[in-house]
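Just one protein chain is left out here, and the rest sit where they should.
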Amino acid sequence: MELLKRQETWNITYTHALGETASWFYVQLRDHAKLYGRRDAKSGRVLVPPRAFSDQTLQPTTDWVEVGPGGRIEAFTIVYDAFQGLPPPPYAFGYVMLDGADTGLGGYFRGVDLADARAAAAKLKIGTRVITRFAEKRVGDVLDFWFEPAPA
Amino acid sequence: MSGRVGIIGVGQSAFRSRRDDASYPDLVREAVSLALNDAGLGLEDIEAVVYSLSPDAMVGIGNAERLGVDAVGARNKRFLRINTGGATGISSVAAAYYHIAAGACDVVLTAGADKVGECGDSQTVLNKIWDPTYERALPLGTINMLAMSAVRYMHKYGMTEQDMARVVVKNRWHASLNPNAHLRALATEEDVLASRMISWPVKLFDCCPQSSGGGAMVLASERYIKNRKLDAAWITGVGHCSETYYLGDRMGNGYAADHADAYALRNAFQRAYRMAGITDPRKQVHVAELYAPFSNTEFHAIEAAGLADLGQSPAMLREGAFRIGGPTPVSPSGGTLCTNAIAVTAMVRVIEVAQQVRGRAGAHQVTGARVGIANGNGGDHQFFGAMVVEA
Partner (left out) sequence: MAYLTKAGVIGVAIAPCVTDQRRSLEELLYDMGHAALRDAGLTIEDIDGIVVASNDQYDGRAISVMAASGSVGGVDRDILSTPSAGEHALVMGALRVLSGQYRTQLVLAWSPTEASPLPEAQRLAADPYFHRRLPLDEPAADALQASALLAADPGLAEAAREIAARNRRNGTTAYPDLASAARPWSGARWPLEPGMVAAPVTGAVALVLASDAYVAERGIRDPAWIAGMGWATEPSFLGDRDLSDAPALRAAAEQAFGEAGGKTADLAEVADATPYQQLLASRVLGLGANLPVNLSGGAQSFNPVYCTGLIRIAEAANQVRGRAGRHQRAGTRTALAHAASGFAMQYQTVIMLRGEAA
């Protein structure tokens, strides 16, 4: 018997309010190539990316703390498979605890040869020092920066 | 609570990549029929329905549970839907449990289905679970998110790719004994290590499939079960707990939860164990269906369930601790690694444990199993539900 199929696509655009905290973060990034975190007074942790409150303590965060540009890799992965709507592989990304921060900030890793997975993983292992690089033209989003292995 | 809550019927599809012969509601109906037959009841006996459905985008229908109303016979009946991401299936069972524990109903149906293979690319949908403020622009998906967990677990405890491969070998063997499992072909360690790298260190064979199929369960009050002299498996422990949504907060300095581990899952199990009176899981738990869509995630699930100390499960796996025939079989059905219809995967964990303790698991039966545990994980490793089921 004939089995039919129907194709459907979702077409919705969202305009998300980022709020004052995230907006300030992105303006500093866009205009000054600087990154900041917010301190949770109760735990003392500097949260990056910054938020108006800590979900751990449910208290408002208190002050801005400039972080980076150096940092250490806390987690990474290297993607070798193509997924619809995501970048063409291979690419490496993960989380970096910038100097002055207590949490990891997500971003791409560049400047590492990804051809051999195990060799690349060794270069990106947890604890590796990295430096944040900023795009020439920045628009105020997380693709304005990425991480590269720190010069020796 | 005046009486216990029991499981009196279960049903699950034989999961496949695609079910072109059935619409989404058809798959729900399929599982519901199986569960009702198992319970010896009809739709007219059901007083309430809890509908199990995770992201709408996966099935391509907004609030798709509205479409499922007819499939579960809920016209004019109590009906609501649960969504806790991948944990949805077990959260739905818990929600059904509360209907009965509250004294609102005596007989409750929970059901759902998924057609993950139909949405094009589940990672494309799952990328949209990250918030637009900071992380949507990053190529996050559930595979690479849990690959990062593997990276941290390797760093913290010395897990190797071979350890991960051993989970696959064990679960594929289990799945070969389970006619409902999706991936049933045996695999060797070499097969796993040679399979295509998806997201370091996770390779193709370390990943769950995109499965289509349905799951359903009928729960009833102790009073109802005793009055009708029904066969039941009892839910003696239920617990949920969740972590911070921010992956980056599960690392660095001063974190409560490490992304390598499953901290909130440990809490969820502790709550469930406390209710069930389980103080020594290694001795008291006979079988575990742990939600682990990627090989490495079975390790932190085993440890969160208290079946091994942190970082110790790879060594114990090597010694055969978690295979059928060993001290505490984990994922005797083949687990999430071999079958993953997201909306019901965590329900299937409970279904399988119920079958085990009722002695109905067929070729993948764990001999003498009377106490079993199940869990579900959802979101970005954020929401966790745990359950204890006993004969």
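A and B label the chains in the order they appear, each numbered from 1.
Everything that follows uses one rule, which is that a contact is a pair of C-beta atoms (placed from the backbone, for glycine too) under 8 Å apart; a residue touches a chain by one contact, two chains touch by 3 or more.
Keep in mind the model is a prediction, meaning the values are calculated, not measured.
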Residue of B:Glu65, B:Glu161, B:Asp206 or B:Asp258 touching the missing chain in the full complex: B:Glu65
Residue of B:Pro132, B:Gly311, B:Gly326 or B:Gly359 touching the missing chain in the full complex: B:Pro132
Contact residue for the chain not shown (choose from B:Arg152, B:Lys203 or B:His240): B:His240
Those residues of chain B which, in the complete complex, touch the missing chain: 1-2, 23, 25, 51, 54-57, 60-70, 74-85, 91, 94-95, 98-99, 101-104, 125-126, 128-129, 131-133, 239-246, 256, 264, 267, 271, 275, 378-380, 382-383
Interface with the undisplayed chain - residues on chain A: 6, 8, 10-22, 51-53, 55-56, 58
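Methods note: only the chains that are shown with their structure count from here on.
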Distance between chain centroids, defined by C-alpha means - chain A, chain B (Å): 30
Contacting residues of chain A [partner chain B, same complex]: 3, 5, 8, 10, 14, 16, 18-19, 22, 43-45, 47-49, 55-56, 74-81, 83-87, 91, 93-95, 97, 101-108, 117, 120-121, 125-127, 141-143
Touching residues (chain side chain B, partner chain A) in the complex: 20-21, 57, 60, 120-121, 123-124, 127, 132-135, 137-141, 144, 147-149, 151-152, 155, 196-202, 244-249, 251-256, 259
